[in-house]
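With one protein chain withheld, the remaining protein chains of the complex are depicted in position.
Going in written order, the chains are labelled A and B, and every chain counts its residues from 1.
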Amino acid sequence: MKSRNGIDRLALLPALLLLALAVITFVDVVGRNLLAMPLTGSFDIISYMMAVLVFAAAPAVTRSRSHVVVDLLDPFCPAWLARIRGAAIELLSAGILFLLAWRLGLYGIEAHEFDRVSPDIYLPIWPIAGFCAAVAAVTGFIHLANAARDILGEPEQ
Amino acid sequence: QELSVSTWLPMGHHINAGILEPYAKRVSEATDGRVTLNFLGKPLGSPAEHFELARKGLADITWSNFTYEPKRFAVFTLFELPLLSDSSEVNSVAAWNTYEKFLASSLSVLEGVEILGLMQLDPGMINMRDTAAVKPEDLAGKKMRAGGPIQSALLEKAGGVSVSAPQSKSYELLSTGVVDGTFANTEALYGFKLFEVVKHQTAVKGGAYNGIFFIAMNKKRFDSLSEEDRQAIRGVSGIELSRAAGIDWDQSSAAGGSAAEKAGMTFSEPSEELLSLIREVRTEQEQVWIESAKAAGVENPQEVMDFFYAEIERLDAERASR
């Protein structure tokens, strides 16, 4: 599923966030040096955007199978075995993502319970952890879909 | 019994070498070697995670700054107000006594941990790279590394520009000139080698701001120790640990000051205008604190504050007569 631009639609949100990240840094630096007017809370905002950016990109990373792997032994692996191995790894990855979703969810619940906030402008932490947890769960299902595709030998989208 | 300690500064730093390691020795002696402290080679999380690390028992003992979680621990900003005592020992003992008398039993935010001690940093000062900041105008338009509401409020009143970063980044920020100065305690002049990159300190008696650290232990783990060992540990903790820590902060502060002097740093007094600006900040932040203390379930915040100030006065007098 590619948009006109050739960018995976799943990657659209993090892509725009990355641009915003660059612009915010730029505005902060220019404001501080030329106008004596820094962007209040830029430290907190950028930290938060990073968390959203990384997890928002996770579904696209999984669907495009862009995780870093060592494929040195690929030439020695027959096709049938590669399919089984691929499915097994995707299942394991799904498990890890569900585990992350669970723990990040708990982290968010506790952050809410204990009023945990960012240091400068007191942004609450729970929504970010919650977002990461939700996306991790979605990504887990995409890994499951990848596993099914590996077993059935379906071509990638 | 071996208790793991997660510490986020290097072992050579005085918090480890001067406070926690001697404490570990006292714990071991008091329990006849039944309880020992084992320092992990690397922290198990960021400084802001260290309260949670102790609460959940990922490490048995941790220390950190309450203001890394500013809303959760808003009650403890009382101890960070400007213009307290010049001595960390006095501030730490006063903070401990106030905590023990009014806060220890009533604060739900401390559930899950046993607070072993409180320590006040030596008073926070204004440190400048090129020109001393004696009057409020000297800070106008200046870029300052600042952390926390009190430093930001002072800077805002003086018309300065705040750059938010941890103290560990001060050296780099100052050496390249990204900032013109930093709020820092005198100990940090040596501890973070800031004396190499700042030339002037404005020494505000009792601090332009203050900072408080906790030393905490996982409650379940504490309760799992024998009654005898718990009593032994309590005997070297609490006011004892807080006082010992404060004394070490005072010594480290003096060491920082003399290193800075040797490096040719100049020290000046704040002008009356700057002082009254700091007093203004203090009055405002006192009100902020009273509100947040009420919200945290402290019944008589004004009484708590008065007690804390009275303790400082009492202990200061006691110290002067020593």
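We adopt the following convention: a contact is a pair of C-beta atoms (placed from the backbone, for glycine too) under 8 Å apart; a residue touches a chain by one contact, two chains touch by 3 or more.
In this section, contacts and distances are computed from a predicted model.
**Q** One chain of this complex is missing from the view, so tell me which of "TRAP transporter large permease protein", "ATP-binding cassette domain-containing protein", "Septum site-determining protein MinD" or "Tryptophan synthase beta chain" is its UniProt name.
**A** The record names the chain that does not appear here as "TRAP transporter large permease protein".
**Q** From the list A:L35, A:V70 or A:L152, which touches the chain that is not on show?
**A** Of all options in A:L35, A:V70 or A:L152, contact with the hidden chain holds for A:V70.
**Q** Which parts of subunit A face the unshown chain closely enough to count as touching?
**A** 4-8, 11-12, 14-19, 21-26, 28-29, 33, 43, 46-51, 53-55, 57-58, 60-61, 64, 66-74, 85-86, 89, 92-93, 96, 99-100, 103-104, 106-107, 125, 128-129, 132
**Q** Just checking the interface: what residues of subunit B touch the absent partner chain?
**A** These residues of subunit B touch the chain that is not shown: 4, 40-42, 44-46, 49, 52-53, 56-58, 165, 168-169, 171-173, 175-178.
Please note the rule applied: only the chains that are shown with their structure count from here on.
**Q** How many angstrom between the C-alpha centroids of subunit B and subunit A?
**A** 36
**Q** Using the touch definition from the top, list the residues of subunit B that touch subunit A in their complex.
**A** 48, 52, 67-72, 109, 141, 143, 147-148, 152, 161-165
**Q** Show which residues of subunit A lie in contact with subunit B when the two form their complex.
**A** Result: residues 32, 36-38, 40-44, 110, 114-117, 119-120, 122 of subunit A touch subunit B.
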